[in-house]
Structure formats: structure tokens, C-alpha cells
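Missing here: one protein chain of the complex. Every other protein chain is in place.
So that you can tell them apart, the chains are marked A and B in the order they are listed, and the count of residues begins at 1 in each.
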Amino acid sequence: MIGLNLANALTLSLVLVLIGAFGMLRRRSLILVLLSIEIMLNGANLALISFNFFLWGTSETGHYLYMLSIGVAAVEAAVGLAMVIVIFRNTRDVTRDRVSLLGETKAEAEA
Amino acid sequence: MNSGLSWTLLALPVVPAASALVLALCGGALLKKNLYNVVGGLATLAAGISFVLALFLIPAGLLGTGTSVTLDLGSWIATESFYAGLKLNADSVGTLMVLLVTFFGFLITGYSVGYMRNDREQGRFFASLNLFVASMLVLVLADNLVLIFLGWEGVGLCSYLLIGHYWNERGKDQDVPLAAFRAFFVNRIGDLLFLLGVFFLFAAFGTISLSELSARAASPHGFGVMFAGREWMAVLAAFLLLGGAFAKSAQAPLHVWLADAMAGPTPVSALIHAATMVTAGIYLVMRLDWLFLAVPQARFLIAVCALVTLVVGAFMALTQNDIKKILAYSTLSNLALMFLALAAGSSRAAMLHLFGHAFFKALLFLSAGSVIFSAHHEQDARKLGGVLKSLPVTRAAFWIGCIGGAGLIPYLSAGFFTKEAVLESVREATFNGFGLGVSGHVLYWIVLGVESLSALYLFRLLGYLNGESREKTAQVTDHSAHHGAHGAHDHAHDHHAPHESSPAIRLVLIVLSVAAPLFAWLSGTPKLTAWVTGGLGEWEPMQWAHVAPFLVLNIVLAGVTYVVFSAVSRREAVLSALGSLRWGGRGPLDRKFWFDDLYAAVIVLPLKVIAWVLRLVVENVFIGLLHLAGLIGRGASRLLRRQQTGYAHHYAAAILLFLTAAAWILLWRRG
Partner (left out) sequence: MSTPFSTPFLSAFLPDLALLVLALVVLTTEIVFRKHQARWTARVAVAGLAAVLILLAALPLPSGGVAYAGYQVTRSVVVWKQLFALATLATILLSRSYFRNGHSLRGALANPGAFYGLLLFSTTGMFALVSARDLLTFYIGLELATLPLYALTALQPRNAGSIEAGSKYMLMGAFASALSLFGISFLYGAAGSLGFDALAKVASAQPSLSAQPFLLAGVLMLLGSLGFKLAMVPFQMWAPDVYEGAPTAVTAFLSTGSKAAAVAATTTLFLGPLNLPRIDLGAIFALAAVLSLLAGTLGAMRQSNLRRFIAYSSIAQAGYMLMAFTGGEGSEAAARIALQYNLLVYGTASFALFFVVSLVGRSAPETIPSLRGLSARSPALAALLALSLFSLIGIPPLAGFLGKFLLFAVAARNGHYTLIFIGALAVALSFYYYMRLLKEAYQPVQTAENRGAPASAVPLSPIRLSLAGKCAAALLAILLVVLGTCPGMLNFIASR
């Protein structure tokens, strides 16, 4: 039986962050990469509220930061999606191969 | 606190620096209007003003006992942890150096007006020359090591700029930019060591002010208090600073740049690479003598490196045919003498020889410059047979310079008493360090033997330049090749006999030809010498009985060499006779190292082998290491850049990997 305690909540948040990180490493579509980052942020947010809830219940500062971070995540998503749209307009494709042209290996191959 | 006299200390570097700035900004414009003499004139004027200002320092800085002129401009860098003042200080050593720098700076700038007459890039040249004088004065006058470093880098930069002056015109076939770069590169290594040395000195003592440091060293508690618990830092600082001094003063194994530096115009070689800049390292060691007295290992290292340089320099000077290279290697050898005096703990002897060397070497370089100028930049001594015969002033100057450099005639040779002082100091010292001990007597004999070579290489050169011309005996095989390489322009000139070049050049040569014997006379007068170098220890009268036999030997050596080399027939007869003696006449006489082989076989074979091995090891290994470092750097660079794939997720993976590893390591350390 899985109880609702700090250790389990933290484990869940860590799992979420790792899922997000894994998705960022593995997904080729930029939209899914953005989604993965959102999952990471949610994992972090979960850690924030669980700490507040389980350890420091008297204050609510953890919740404040959580709410603000949702706003930040929204802005990040907006900027990210705007870029994905531009990339799609330019190339009709939103995989990460479209944004990997700058780099030493390619510059070296050209030279 | 700052009297009127103090402000001359500020004016000394500021005047040439201001002139350098003006020339850098407006030099091009002036040259476009063909105001060539204005450019050189302004530079000479600025250097001259500095010299006159320096004369004002004599009463307070030199003649007073233990007094000095000081200018305190408050703090330069002041933070909680680090303090450096803007303080200039001219004590007796400082005043002497200021006089030396401004005197030669003034004369040689004036000389350059004639020498660089037709150069289209004069603006840059004179600006750099003035900036050099300014930087050198900062170096000499500065009271703290960071300020010294400022001057130190400044002179290095000017040296780089001036060595590379001919990058455009004649640089292509001589690889001038490469020579300049090599010189600067070695100097950068030295600067790095110097800077680290300053840093550790600061870490050990908490101050970088020279006056404060030496005052504390002189206090009754002395080193015990100063070093408390930080001995290793002070020792490390001594070695690092020594590295810096070796690079600047061209001592083995950092000596390789000086021969390259001869790619610059000859006045530059005279001022920077003979009289002033290369003595900066010696000056530094002199300034920090309390440190080196406390660290005998460092002094032992000085002695070893200086001895190697002395031998390498003298033998290399014998093997060269390029006038300037002969003089450059002779400079190496003489700088090594100064370092030997320092290793023996005699700043006075080092200072004396620093002056003597400046006089005769500047004279030699300037007369060589006059020869080179008249012969349209031909520098091979073998092709300049008899050139001095049509240049009376230069010829006289060259003779005085050679006699001075070889130390042949007391009271006339600028180098006689000064070398003698060095030899005496070496004889009376013992050198201990790293568990080894060498008696000064052993070194004394070695140095004496090697120093006799100076009579050989200088009078061999003089024999070539003042003897018979090769053309007269119709052996012109070399010349046809030479003409082909230099094109029609030079060809046209070769038919004219060389003639004395410009009034500025002649005037400066005459002044120096008078000044050098004057200095020689001065240096032989114990009272005067003691008075001038009063701050640097006791004067001991010279023991003529020690000297006389070697004086005679040197005169004979010089005479024989001159007689042999002044006549083509004798020269070639003797050489071919000696040449056929050895190993069945292997190779042509004009082979690159024939002279090396010849003298080595006749005089001392083992020494030759040592010199050869030293050169091989020191130069090849050193340069090889540089190349190796370059290769490693290139490989690592490629390896690193291969990680830069362009994929964001690779970069993210690197971050995750590192964070996980760091967490594991930190947690593991706990368990």
C-alpha cells in the first residue's frame, strides 16, 4: 500500500522530472520536447508543494512560488511554441534536426 | 613631500610617452608631407629632454649617500586585499640606470634619424622607440613590482614591434614576422613566470613595494620574521622571478630569441638588444638582491645558467658570419658575465659591467649599422671585405669598440676594468646549492678562458671588415649568387664604393667613440667608481699581477687573429692548411660551421663538444617542446570541438550527466 507521505511524493516528483528529462533527450519532435519540459516543471512544482505540505505546513511560501512558476512555465511555453511555428513555416517540419545546423562538427565538415 | 625635483621623475617617462603618442597619431600625416626630419627630430628631442632631466637627478640621487629622489602619487590600486602605490623612486642604482637609458636612448634615436632616413614607416618606428624609452624608464623608476611589470611588458611590446619593423619590405625572404613573434613568445613565457613570481612574493610577504620589502629585509629581525612559515613561497617566488629575468636577459634556456631579434633595424639592436632592455633582468635581480641572498639555490641556478650561456654565446659568436649575429652572441656572453657577478653576490661588479658593456656594444652595433647602411643592408662579414677602408669615422669607431669589447687596453677599453671586477667577484665567491658546491676559483679559470674568445671573434670580424677585399683577388664565386638573389636594384649600387652615410650617424659615432674611452678611464679610477657605485658595496683595488699575463695573452690572440683574417691570402692559406689537417679536409671551408670546427680543434675540442651538445639540447629540445605543446593543443581542441554536435539534447545530456556524477561523488565522499 502506498501511503501519502513526503518520501513517496518526492519520489513521484523525481520520477516526473526524470520522465521529462528522458523525453527531452529522446523525442525528435520539438513540440514533444516542449511538453517534456513542462512535465519536468510539474515535477519540480510537485516537490515544492509536498515540501510545504508535509514539512512546513504553517507557512504558504511554497504555494506562492508554485503559482508563480506556473505563470513562468506558461510564458516559456508561449515563447517555445512561437518558435516552433516559425520553424514550421520555414521548413514545414518541426523535428529537432531542423535546429542542429550550428555546431562545430558541421563547420569542420564544410571547411 | 614631493619636491620640485620629484616631479622630474614623472616628467622623465611622460615626455617620450607623449612624443610617442603624437608620432603614433600624426606620424603618417607628417610623412605624407615629406616632413621626415620632423618625425625623427621630435623623437630625438623628446629623448634628449629626458636625458637632460636625468642629469638633474645626479646631485640628489647619485652623489648623496643613501639618499634618493622619490615621487609618491598616492595609491594606484587599493582594495581590501591588495595595495599598489604609484610611487617612483630613484636611488643610486635607479639614477644610474636612468642615466644609462636616457643617454643611449637619446644618442641612438638621433642616430636613427640618419639610419632610417629613407624608411616610409618612420612614424611607427620612432613612436615605438620613444615608447620604449618611456617604458624602460617606468621599469627602472618603479617602486613596486606591478608597476615594474607594466614597464616590463611595455619594453617587450616595443621590442616586438621594432624587431618586426621590416615585416613589409624585406621581411618576406627573412621571415621577419616569425622572428618577431618568436622573440615575443619567449618573452611571454618570461612574463608569465615574472607575474607568478610577483604573485607569490605578494602571497608570502603581503606587499609588493620594493622599498618596503628591502627595508624589512634589512631590519634586525630580517628574514626570520619575513619568511615565517612561508619559506617555500619565497623560494618559489625567487625561482619564478629568475625565470622572468632569464627570458628578458636572454639566458639559457630562454636565450634563443636574441639571435632572432637581429631581424630588426640595427639601431634597435643597439639600444634594446644590447644596451638597455636585455639588462632589465639583471636590474630586477639587483633590486631583489635580499631575496636572492636568502635563497642560495637560486644563486646556484643563476651561476649554472649563466655559465652555459657564457660558453654557448662565445662559441656561437665564433661560428657566425653575419655581423649582427656575431655581436648578438657576444651580448649573450656578456649578459652571462653580469649574471655570474650577481650569482657571486656582487651587484657592484654586475652594474659596472652593465655600463661597460652598454658602451662598447652600443658602439659596435652602431658602427656595424653604419657599415650595413653603407653596404646596402649586406650583413655577411665575408662579403664585406675591406669595407671599413672607405669609411674613416666608422673604422675608428669599430676599432675602439673592438678594443673595448675584448678588453685589450686598460683605461681605453670600456670592458677591461668591468670584466676584471666580475672576474674578481667570481674568484672570491663560492657557489653552493642543491647539495653541490663549486669553488669560485674553478669558475674563475673557466670564465677567463672563455672570455679570451671575445678577442678572437671580435678581431676576426675586424679582420674581415678592415682587411683585404675579396674582389681584389678575383674570387667572386659567392658574389654572383648574391647578386642573383638581390635583384637589379642592389646590383647597380654594388659598383659604387661604400661611403660614409649621414651626418647624424657620424656625429653619434664620434660622440660614443669619445664617451666609451672616457668611461673606461672612469671605471679604472677606484675613487670615481666607488663614488658612483657607492650604494652597491665596497670597492677593492685591482690586482695587476693577476691580470697582466692574460692581458698580454689576449693582445697576442687579438693581434694574430687580426693579422690572419685581414689578408685574403693568409686567411685562406691558414684556414685551408688547418682544414686539410682535420679529418682529411672534410667539406668546403665555407661550410656553415667550419669556423666552429677549426677553432674547436685547435683550441679545445672538449669544449666544442660541450657547446654543441648544449646547443642541441637547449635549443632543439626547447623548440621541440614548443611544437609538442602545439600538437597536443591542436588534438585536444579537435577532441573538444567534436563534442559540439549542434543537437540541444546532447548538451542537455551533458548537463544531466555532470550533475549526477557530482552528486554521486559528493555523497560517496560522505560514505
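The definition used in the following text is that a contact is a pair of C-beta atoms (placed from the backbone, for glycine too) under 8 Å apart; a residue touches a chain by one contact, two chains touch by 3 or more.
Fair warning: this is a prediction, and the values are worked out from it, not measured in the lab.
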| item | value |
| --- | --- |
| Per the touch definition above, residue among B:F56, B:W76 or B:F550 touching the missing chain | B:W76 |
| For chain A, residues in touch with the removed chain | 13, 17, 20-21, 24, 30, 33-34, 37, 40-41, 43-45, 47-48, 51-52, 55-56, 59, 61-62, 64-65, 68-69, 72, 75-76, 79-80, 82-84, 86-87, 90, 98-104, 107, 111 |
| Contact set of chain B toward the excluded chain (per top definition) | 28, 74-82, 146, 149-150, 153-154, 157, 168, 188-189, 191-192, 195-196, 199, 202-203, 633-634, 636-638, 640-641, 643-644, 646, 648, 650-652, 654-655, 657-659, 662-663, 666-667, 669-670 |
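To be clear about the criterion, only the chains that are shown with their structure count from here on.
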| item | value |
| --- | --- |
| Complex contacts: residues of chain A adjacent to chain B | 21, 24-26, 33, 96, 99-106, 108 |
| Residues of chain B that touch chain A when the two form their complex | 641-649, 652-653, 656 |
